[in-house]
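Just one protein chain is left out here, and the rest sit where they should.
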Amino acid sequence: MSAADQTNAGRQATAALGAKEAATPAKVPAIELKGISKAFGTVQANKDIAIRVMPGAIHGIIGENGAGKSTLMSILYGFYKADKGEIWIKGKRTQIPDSQAAISAGIGMVFQHFKLVQNFTVLENIILGAEEGALLRPSLAKARKELKRLADEYELNVDPDEKIEELSVGHQQRVEILKALYRQADILILDEPTGVLTPDEADHLFRILDFLRKEGKTIILITHKLREIMEITDTVSVMRRGEMTATVKTSETSPEQLAELMVGRKVLLNVTKTKANPGDTVLEIEDLRVRDEDKVERLKGINLTIRAGEILGIAGVAGNGQSELLEVLGGFANGTGTIRVNGQDLDLTGKHSDGQSRRARGIAHVPEDRHHLGLILDFMAWENMIFGYHSDPAYQKNPLLMDNAGIIAHTASAMERFDVRPPIPTLPAKSFSGGNQQKIVLAREIERDPVLLLVGQPTRGVDIGAIEFIHKRIVELRDQGAAILLVSVELDEIFALSDRIAVMFDGQIMGERLPEDTNEKELGLMMAGVAT
Amino acid sequence: MDFATIIELLDSAVRLGTPLLLACLAGLFSERAGIFDIGLEGKMLMAAFFSAAVAAVTGSAWLGLLAGIGGAMSLTLVHGLASITFRGNQLISGVAVNFLASGFTVLIAQSWFQQGGRTPQLSGNARFEPITLPGADAVKDVPVIGQIYDNLLSGHTILVYVAFAMVPLTWWVLFRTRFGLRLRAVGENPESVDTAGVSVIRLRYTAVAITGVLSGLAGTYLATGLAAGFVKEMTAGRGYIALAALIFAKWRPVPALGATMLFGLLEAISNRYPNIDLGVVNLPIQFMQAVPYILTVVILAGFIGKAIPPRAGGQPYVKER
Amino acid sequence: EPAIIYDLGGKFDKSFNEAAFHGAKRWADETGGKYKELEMQSEAQREQALRKLAESGANPIVMTGFAFGDTLNQVAPDYPDTKFAIIDMVVDQPNVESVVFKEEQGSYLVGLMAGMASKTGTVGFVGGMDIPLIRKFACGYVQGVKAANPDAKVIQNMTGTTPAAWNDPVKGGEIAKAQISQGADVIYAAAGGTGIGVLQAAADGNILSIGVDSNQNYLHPGKVLTSMLKRVDTAVYNIFKEGTDIKPGIKVMGLGDDGVGVALDDNNKALVTPEMLKAVDQAKADIISGKVQVHDYMSDDSCPVK
Partner (left out) sequence: MEKTPKWIDVGLIPLLNLLIAFVISGIVVLLIGENPVQAIKVMIDGALGSPYGWGYTLFYATNFIFTGLAVAVAYHASQFNIGGEGQATLGGLGVALVCLAFPWPHWSIALLAAMIGGALFGAAWAAIPAYLQAKRGSHIVITTIMFNFIGASLLNYMLVNVLRPRGSMDPATARFPKSTYLPTFHDMPLIGQFFGKSVPANISFFIAVLACFLVWGLIWRTRLGYAIRAFGRSESAARYAGISPVKIVMAAMLISGALAGLMAINNVMGTGHRLVLNSVEGAGFIGIAVALMGRNHPFGVFLAALLFGFLYQGGGELALETTIPRELITVIQALVILFTGAFDNMLRAPIESFFVARANAKKEA
């Protein structure tokens, strides 16, 4: 009896169970976790977590970045090993030392970062680890048939012979779901599945989830988006800093309550700012186009202007060209078209299209990803404080040597001003928490009085106190007359900060709105590419 | 150049290309599984020594073969421990393996045989003798075909035929079996294998074990087939040429055959014609010797089709930072 | 305490260096004396090795191989109280004895035998590193072959251009195989350790081979026609025996003083016909008497025959 057969039997058993139990109120939880703890080095990712998930339900898990959601699910799926705790599946204490055990127990997982082999076909990815025998041919034939059935049943169409690298992100996700279904999973975990999807694709996904729920499958859905939680889940658990703060019925809660549970206090998303007082045009972008390494066009003719003393917010689902826009402006991607700053053209290719030249033109950049772009985690705070500006004459002792002592002193005072804790310039960047790391980047970029500030996801993974602080500094800079381009996937943040909002979809600007004249619904449609 | 000379050159190319082919396929299994292996040279050398030593003592080439595989395997274990279990730097481990073999073989050879790091000469059953294919004598005088059959195809040691058989076998295992699918997957994205419920560690150890067997065959052929005994540093860079061939073949088995035979032919030509006068230029022997390396650099530079290694190659599989 | 340094081929190359080792060993066995010995690992170590021995008080110090020439020329003046001897090279220093051999004479004799033993009329020569010294072997050999059979063809190959050419049996074997396929049925290997591969390939290919420096007939009994003896062993033995009394200057060893010769023993008894023996003895006498002049390649860097 193969592993697949076993789970098949298991599936039928639980399906029957689920059907019977639907009538009786005293159900055995599909999943019960008790006292799960997990540390990565000194980071306590999960602390004594308990959770129960009922069969045939969609159970949501929310929490800020780094709250420990993915870690918890990876433990359930046998990808990580818990330091402590018990896992009970369908009322039975179950050891899950590896993913094989999880699969046997009927668990399937779609990871936040897909686990697909890029240069394999869909079919090969599906059968990997679930082959029928030592030879591939029968497995492939069987999988092809099964795939067709699943595709028809769940509207999950993908070409079985296409290579993964040729597929869109949405289709790759379908492959991941198919993988789980092919393995007869009756407990399906989805880790932030909609982060990479357009609202349309997300709707499709939810239809499928609904369908699976009706079939009696259990679904765990991790998301940041309260709207989705309210829309589809039956119950919801909230995590904060590695702990499970609450589990509630969705029908008995509200987004406000969830938000409060998530961050630990009342959320204040309104920034107090005066009306903008725009001056001369600072940034003009005309017909900007960018191709990536695979020659795919990622920006398809962008036109934008920003004036001094104005914040332009770019809304959009991640992956629609916002990153490329920041990269071209920041000088680390090549493009074609025209970009003018204060009337002067920027080079879009060649050796004057780098970060150094941009900084020389008064363009500062708080990048989207502070770990990979904005900071060198192994460098000390003072070394990070001059990152990108290290050739500035102010930091040189003489033509040969840098003025390290001077830089350390400068860093210490900047850390005070930006309330970086602890204010120790010789600590490596990786020893600071996310919010404090972001403040270091911000201090470096803002204190240079830029003509144009590029900001990407300024408060991603940052706690609420720091968010307020960061927002305040951005508005202050605007009031001093800088032009600011803000990219954020958080619509709340876009509404709170922007003086004008542009929506990006598929490498194009779908349209511009004033925040006071629009609402989330309209922007959502534009972000999906269905409205302009 | 007459036909007989061409046959003779090709024959020599087969002999000289065989250790490269075996080592190249050895490297293929390891690197396809995501473990870079610049230690092929060392594994071959170790196998060459142990096969020759045991064959010399026991008088049996087959026992020598076992010992050769064992010798290569011991270094494979070191490399596997370093790159799989301890998640160390695979390149550094490869360098260490090469030095280890280079020193260890001489040290042990001197201690066992007191012949300045050689083994005694092998003769008789202690060597793999050439095999005459059936009917080779009969067709010997048939023009062209007969000559090819008798001179080129027949008359090699068993290990040569094994090496050639390994090419389709490797292809089949890699692309037609479950093991091959998983092996390729673990070299591209180990997480995909792990989350599919398959042990990354076991797969990778299996892959490097196959590398051990094949590089063991390579070294054994060198010492007991091509030569008749071990002398120090007798691999003379062949492990690196095999590595070059692997890149040249873009990690695929059938092109690996082509690449290694090409490099074998280059060696055969430079043995026979130290200086090649092309009229315009006179290619010195040193140039001929450098050609495999130069070709590899050209391939690496991507001027003739780009060589893209397995995506997870060289990186230890680390789940938790 | 005398000392000896072997060249890169190593003490056990079954050939040149091994001959030197046998000389030293014979001296030790006979006198019960002790000596120091050193094997070179790389070109760059020569000077250290030499100085090391000189510093340690060894005297005399023998080195095998022309490659020591330049280094010795530098080092010898620094140790005026130490006596040095070098084989195969002339070093003009007041405390150095240089021993050279008339290899062309011995090679002539084995060439003569090869010419007579060959049935195909084609014989081969595999040299080690391509240097005048080895060409001297080749030239003597060709002269001998032609003396036996003026129509004979001699295929000549050198193994390489660096000292690695002395120690590459695989390559030696491949070259021999190529010569066999070209019709050679006797191959003379003057290539140090590389020659082992040549002799092996010849034995595998069922043809005859000729060894060099040491008596290599025993390597493949019945398959090695003979060996061109170059009495490095005698040279070393003599130097060790004379000790610090060795005479600086050049010492030439040829047929006349048994410095070179051909090896005859049980292993090749069946191969050497009485006619061959006669011809060899005759040629030997003629060379010693001066009736036959064997051309020395190194005298004018050219060979009159091909």
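As written, the chain order gives the labels A, B and C, with residue 1 at the start of each chain.
Throughout what follows, a contact is a pair of C-beta atoms (placed from the backbone, for glycine too) under 8 Å apart; a residue touches a chain by one contact, two chains touch by 3 or more.
Remember, predicted model here, so these are calculated numbers, not experimental data.
Peer 1: For the chain omitted from this view, which of the shown chains does it touch?
Peer 2: Listed by label, the shown chains it touches are A, B, C.
Peer 1: Looking at the whole complex, which of A:Leu377, A:Ile408 or A:Val451 touches the chain that is not displayed?
Peer 2: From the options A:Leu377, A:Ile408 or A:Val451, the contact with the absent chain belongs to A:Leu377.
Peer 1: Where the complex has a chain not shown, which of A:Lys69, A:Lys217, A:Arg359 or A:Lys439 is the residue touching it?
Peer 2: With A:Lys69, A:Lys217, A:Arg359 or A:Lys439 as choices, the missing chain is touched by A:Arg359.
Peer 1: Quick one: which of B:Gln110, B:Ser199 or B:Gln315 touches the chain that's been left out?
Peer 2: Result: among the candidates, B:Gln110 touches the missing chain.
Peer 1: Determine and list the chain A residues touching the chain excluded from the picture.
Peer 2: 39, 41-43, 330-332, 351, 354-359, 365, 367, 372-379, 383, 387-388, 390-391, 396, 400-402, 404, 430-431
Peer 1: Write the list of chain C residues that the hidden chain touches.
Peer 2: 36, 38-39, 41-45, 47-48, 51-52, 54-56, 66-67, 69-70, 74, 78, 131-133, 161-163
Peer 1: Even though one chain is hidden, which residues of chain B still touch it in the full complex?
Peer 2: Its contact residues with the unshown chain are 38, 78, 81-83, 86-93, 95-100, 102-104, 106-108, 110-111, 117, 232, 237, 240, 243-244, 247, 284, 286-287, 289-290, 293-294, 296-297, 300-302, 309.
Heads up, the rule we're going with is that only the chains that are shown with their structure count from here on.
Peer 1: Just give me the whole-number Å value for how far the CA centre of chain A lies from that of chain C.
Peer 2: A distance of 77 Å separates the two centres.
Peer 1: Quick one: chain A and chain B, Cα centre-to-centre, how many Å?
Peer 2: About 46 Å separates the centre of chain A from that of chain B.
Peer 1: For chain B and chain C, let me know how many angstrom lie between their CA-based centres, rounded off.
Peer 2: Result: the chain centres lie 35 Å from each other.
Peer 1: Touching two or more other chains, which residues of chain B qualify?
Peer 2: There are none in chain B.
Peer 1: Two-or-more-chain contact residues of chain C, please, as numbers and ranges.
Peer 2: Not one residue of chain C touches more than one other chain, so the list is empty.
Peer 1: Which residues of chain A touch chain B in their complex?
Peer 2: 3, 40-41, 77-80, 98-104, 109, 111, 115-120, 124-125, 127-131, 133-137, 139, 179
Peer 1: Enumerate the contact residues on chain B facing chain A in the complex.
Peer 2: 175-182, 184-185, 188-189, 191-199, 311, 319-321
Peer 1: Hey, which residues of chain C end up touching chain B in the complex?
Peer 2: 10-12, 39, 130, 157-158, 160-161, 164, 167-171, 173-175, 177-178, 181-182, 193, 196-197, 200, 204, 219-220
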